[in-house]
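Pasting a structure here, questions to come.
Every protein chain of the complex appears in place save one, which is left out.
Lettered A, B and C in written order, each chain numbered from 1.
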Amino acid sequence: MEKVLEEILSFRKERNWEQFHNPKDLAISLSLEASELLENFQWKDSQEALEENMDNIKDELADVLIYSLMLAHDLDLDVQEIIHNKVQKNAKKYPVEKALGTNKKYTEL
Amino acid sequence: MEKVLEEILSFRKERNWEQFHNPKDLAISLSLEASELLENFQWKDSQEALEENMDNIKDELADVLIYSLMLAHDLDLDVQEIIHNKVQKNAKKYPVEKALGTNKKYTEL
Amino acid sequence: MEKVLEEILSFRKERNWEQFHNPKDLAISLSLEASELLENFQWKDSQEALEENMDNIKDELADVLIYSLMLAHDLDLDVQEIIHNKVQKNAKKYPVEKALGTNKKYTEL
Partner (left out) sequence: MEKVLEEILSFRKERNWEQFHNPKDLAISLSLEASELLENFQWKDSQEALEENMDNIKDELADVLIYSLMLAHDLDLDVQEIIHNKVQKNAKKYPVEKALGTNKKYTEL
């Protein structure tokens, strides 16, 4: 991911946009892009959405990833490390013997 | 990212959760996690949020990344490729000479 | 709605929370509550969600309405007027003869 992160950071630097990119506004933007991704599924089931909107789904998922990587970079976070740590935490919240094949939240297990 | 993706997919497989993970519900979940990330900044400026909530920010950003990588995997998308393509598109939407140092949307440039 | 609006504003005033309630943070909070409402439908179809989570759905929908009414109040907006105006606009964007029985966006009609 080094190479795409560099692309992302160059894109921002060339436009002198770091001034707007405080963590709060990045978190807002990430949430907005996640909604734009979800909009592709509005009033549709998954199959219909994929058939009609695949190009836009790619673009919006990319935007979510772009803001996620930017925010991680700005906060000096190693994405692989935070993901690994969170999967470990989730494994404790959802132990296999309780979570197997159920869609319940951990608070209801 | 190969290694964390494998962790993520094993976590899901062990719990037999693929049955719930259709793309529409993954997009919903991604949006929910992005909101939980943003919640750390509610009623606060960036600095106050980082001082008080850094651990939770890491966890929620990780959850956003986890769902993003899962969804990309399930749709057979190469995350580096979709990011690269989107940065290229954004560069056309926001040419440097128009976008330099402004927070306007491309529709207003 | 006069009476519930008064309840809402008294609740806020008693806690001296107007200081946090700038429009941007109210818009963030509204978005967070809408996500908490949606969380009740995560991994579930509508029927399953209603059977399991009806009480929480009521509460989260109420929170969405509370922030909406607060924000409208703070911006000096008449909710009935903005709703009426928007329905009129939507009727132009989605003329009956084009929009009848279709789930397409107005940009695709």
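The rule we apply is simple: contacts are C-beta pairs under 8 Å (C-beta built on N, C-alpha and C of every residue); 3 or more make two chains touch, one makes a residue touch a chain.
All values derive from a computational prediction rather than experimental measurement.
S.K.: Just to verify: which one of A:25, A:52 or A:74 makes contact with the chain not shown?
M.R.: The single option touching the absent chain is A:25.
S.K.: Using the touch rule from the top, list residues of chain C that touch the missing partner.
M.R.: 1, 3-4, 7-8, 11, 14-17, 19-20, 22-25, 27-28, 30-31, 33-35, 37-38, 40-41, 44-46, 49-50, 54, 57-59, 61-66, 68-69, 71-72, 75, 77, 79-80, 82-87, 89-91, 94, 96, 99-101, 103
S.K.: Touching residues of chain B against the unshown chain: what are they?
M.R.: So the residues of chain B touching the missing chain come out as 28, 31, 43-44, 103.
S.K.: With the missing chain put back, which residues of chain A would touch it? List them for me.
M.R.: Residues of chain A in contact with the hidden chain: 20, 25, 28-29, 31-32, 35-36, 38-39, 41-43.
The rule is simple: only the chains that are shown with their structure count from here on.
S.K.: Where the centres are mean C-alpha positions, what is the separation of chain A from chain B, in Å?
M.R.: Measuring from centre to centre gives 1 Å for this pair.
S.K.: If you average the Cα atoms of chain A and of chain C to get two centres, how far apart are those centres in Å?
M.R.: About 24 Å separates the centre of chain A from that of chain C.
S.K.: Considering chain C alone, which of its residues make contact with at least two other chains?
M.R.: Only 28, 31, 43 qualify.
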